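Note that one protein chain of the assembly has been removed; the remaining protein chains are unaltered in position.
Chain lettering (A and B) follows the sequence in which the chains are written, and residue indices restart at 1 in each chain.
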Amino acid sequence: MQLVGSVRHADVLLVTGVPNRKTAVRLKRLYEQAAKPCLVVAIGQCALGGCIFTKSYNFVKPVDEIIPVAAYVPGCPPKPEAMIMGVVKLLNSLKGTK
Amino acid sequence: MSHRTIIPIGPYHPLQEEPELFRLYVEGEKVVDIDIVLGYMHRGIEKLSEAKHFDQVAFLVERICGICSNSHPFAYVNAMEDLAKIEVPERALFIRTIIAELERLHSHLLWLGLAGHFIGYNTVWMWSWKYREPVLDILETITGNRQHYAMMRVGGVRRDIGKEDIPQIKKMVNDLIPVLDMFKGAVMDDPVIQARTRNVGVLTQEEAINYCVVGPTARASGIAIDVRKDDPYGAYDKIKWEVIVQREGDIFAKLVVRVLEMYESIKIINQCLDNLPSGPIDANIKDIPAGEGIGRIEAPRGECFHYVRSDGTNSPMRHKIRAPSYMNVASNKVAAVGGTISDAAITLAAVDPCYCCTERTAVIEKKTDKKILNGWDLIELSRKKTEELKKRK
Partner (left out) sequence: MNNPIIQVKEEFAGKIMNFEEHSTRRIYIEIAPQDIADVARFLFTELAFRFATASAIDTPKGIEILYHFSHDNSGKMLTIRTLIKDKKDPHIESITPIIKAAEWIEREMWEMLGIQFDHHPNLKKLLLAEDWPEGEFPLRHED
């Protein structure tokens, strides 16, 4: 997995953390700037939407209500093995293999 | 055993365009001003705390930060124990200290890697993150998790350290000593790294005092403060160790402080394991009276401060949290200004904020007010400078 400097060169967008009032708009804008197809992987309980910060005054919406999410990796935090497995499962599902 | 290469895929923020965390105003090559914009991680935790029971708050504050996830619960339980004048069993104090020092080790190793990454020494980056893995493995063995250990509870700790685990922990920390020796030689004695970090990003002692900085940032500027010595907690006043201080206030001094502190952490862990008292690990607290308490601990980045007020119910009436970086990051106003753009990335990183902070940087040409560079560009410039220096040596 290679990290790139600009979202325009990215095939996959890994999203961690919970969108707040400052970041939610930027997240949407960032996704719109990405060359499609760009797959979004939500990593960690916060990005999945069901975390301890949902009752905060600064919480907006879960990530998948802002941008489309292709894969979810639960955990707080998810173990590295889980993250890798999530991405691998996603890639396999695209190739049509299990 | 397959050797896992862990790819740094978090805590990255999906932000690269504006608004930036650091707006550096430049004239030519020089940074003339800096504007620091915060709020991207603001989750309203102080308010959330008021709706949680006292025993739930520890889990909440653990998640303030993924790197020092132990520091906040530790400061919080100290605040509660100050409030209610609770005496924590000795064994729990020692276990708390061991976890806290393991956290300091993995946090400083993380920083070492990032610093290497920013100045273009990717081998340093890979090595320090490789040697960080055994520390996380030990934490996982003791607590069940690499981060968010859920060890702290008001009045004690949640889990014991088994006798059978002690040899493994000792072996792991002692195996780090030759690794640190290697880093000392390869990193601190390297002439190019010295050229990149000596006299760069200097925070004078006077400015360090004005900005009330804490932790390695303060100690690198000659200010000998360390909560573990000044306002002891845990087992720190029951064992022998030294506070590490340097004078120059530059990035090299901050590097030296962190590397030498890791040796002290290993000393502390060994002594705690050798002298682990027997007995209960929890004071079994059932009620919290009305009152107020202050707890502070020396997190890897400096003094982590919690204030809690109780009105006699089950939840905090007010919970004030102040992380060390809150003080340290503000000092970049003086440390980064006057330097060059190519030194900006490493200067901002030197106070050890979390990675996403230095990621989201923008450089603005002061006269035109136009954004000309972003965070990735700054890292590139930093690496280019190192290459230039290497060619000259």
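One rule holds in what follows: a contact is a pair of C-beta atoms (placed from the backbone, for glycine too) under 8 Å apart; a residue touches a chain by one contact, two chains touch by 3 or more.
In this text, all values refer to a predicted model and were calculated from it rather than measured experimentally.
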Touching the absent chain when the full complex is considered, from B:G28, B:P167, B:G185 or B:P232: B:P232
Touching residue (missing chain; options B:A150, B:I166, B:I239 or B:I294): B:I294
In subunit A, positions touching the absent partner: 20-22, 57-58
On subunit B, residues whose C-beta touches the chain left out of the figure: 38-39, 42, 44, 46-47, 82, 85, 209-213, 225, 230-232, 292-294, 296, 303, 305, 307, 309, 317-318, 320, 322, 326-327, 330
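As a working rule, only the chains that are shown with their structure count from here on.
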Computed distance of Cα centres, subunit B from subunit A, in Å: 26
Parts of subunit B lying in touch with subunit A, wherever the complex brings them together: 4, 6-17, 19, 39-45, 47-48, 51, 59-60, 63, 66, 145-148, 376
Complex interface listing, subunit A residues touching subunit B: 1, 3, 5-7, 13-18, 20, 22-23, 26-27, 29-31, 33, 43-44, 52-53, 55-59, 76-77, 79-81, 83-84
